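Sharing a structure, written as structure tokens. Questions coming.
What you see is part of a larger complex, with each chain still in position.
We call the chains A, B and C, going by the order they appear; numbering starts again at 1 in every chain.
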Amino acid sequence: MERKKIVYVTRRERFNAAHKLWNPEWDEEKNKDVFGKCANPNWHGHNYELFVTVKGVPSEDTGYCMDLKDLSDVLNKKVVDVFDHKNVNLDVECMKGKLTSTENMVVAIWDLIENSIRALGCELHKVELKETENNGASYYGE
Amino acid sequence: MERKKIVYVTRRERFNAAHKLWNPEWDEEKNKDVFGKCANPNWHGHNYELFVTVKGVPSEDTGYCMDLKDLSDVLNKKVVDVFDHKNVNLDVECMKGKLTSTENMVVAIWDLIENSIRALGCELHKVELKETENNGASYYGE
Amino acid sequence: MERKKIVYVTRRERFNAAHKLWNPEWDEEKNKDVFGKCANPNWHGHNYELFVTVKGVPSEDTGYCMDLKDLSDVLNKKVVDVFDHKNVNLDVECMKGKLTSTENMVVAIWDLIENSIRALGCELHKVELKETENNGASYYGE
């Protein structure tokens, strides 16, 4: 009998959001000193690119680890609908009380989708978020 | 004597900004009806990509229509410093009282740089601004 | 009174389709001689990228030449629904009896959308279709 083969599948989604880096325990001067232009009080924003990778064994019936339409539906319902055309500091429940760095966002997004991925029969492997073409963060649940 | 040849030179710059589409003469319901999620009161944002094209005759001494470092300096001083990590509705002087559509932004950017380009010996040909990988606007000064 | 300014707006859409280049008046040998691997009888396919550019004067109420959601709706209804996950030779009405070159596709797409664009108050300026990252065609209605 052939051994089960593990394949990784990646889906890209995008959302556009406003945010600022701001530690409420600091005054404006210290925030601007630490975060520079990212602390602009009136916000700035990004086109975020989200790449989510799941791992699983392709089904003999479908050839799929997971139907990418199902993965896309999870990502849209749990992440894109929550972040897209929103203010990450003000409008996004799971980021309340957190600094809205890309690092904190990938961890929060992992927590938003981990159970839904498992319910679809796959294991969440990686959440990657690109803030710009030069900057990004990844989280593997470690 | 060889005829003068006209070459077009394009420089890309980038800036990250927050904005919302909002007509102050309308109430929130009508703004949301017309602009949809782009009217989110707490803003959203984009990684804007700006492409500026100038035309000129290459210099015999340098091979340049215009030193791209000079063009980049103009774009950074006149546009990027003005829009980057800012709120286009609140922080940007030339957009005051205007709807912050990509269409209105390319016209405003043209006006910000036209004279500086001419002072450097070239003619401004095109200002293109991409709001996302799917949406963009261009202005030729027509 | 300020003169009306003309702005060009571009929207990208994508579709994935199968096709082959095949002149039914020729036998297989001549088709393979002229079209090479593009004449594979069992078809091949592409991720087509469509860029449609319209021109208009931005509205004072919205800042829009045309609401890009309306433009996207037209493109999805008239083009993407017709071509996506289809066989361009067999499944697409407007390409019946035509060679499915990128050249012929941009002309056909122009005809599919021209009236809808005009009905939305803009003028269709350009239809561009990229078959691969290396090959593409554009039509300006000339």
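The criterion applied here is as follows: a contact is a pair of C-beta atoms (placed from the backbone, for glycine too) under 8 Å apart; a residue touches a chain by one contact, two chains touch by 3 or more.
Note that this is a predicted model, so its numbers are computed, not measured.
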Assuming 3 chains are placed, give the number of copies in the entire complex as this structure defines it.
6
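Just so we're on the same page, only the chains that are shown with their structure count from here on.
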Considering only which chains touch which, label the overall pattern as line, ring, star, complete or other.
line
So the centre of each chain is just the mean of its C-alpha atoms; given that, what is the distance between chain B and chain C in Å?
27
In whole angstrom, how far does the Cα centroid of chain A sit from the Cα centroid of chain C?
33
Check: chain C positions touching at least 2 other chains come out as none
Which chain C residues qualify as touching chain B in the complex?
5-13, 53, 58, 61-65, 68-69, 72
In their complex, what parts of chain A are in touch with chain B?
14, 16-19, 37-38, 40, 42-47, 84-87, 90-91, 132-133
Note which residues of chain B are touching chain C in the complex, please.
21, 23, 34-36, 98-104, 106-107, 133-140, 142
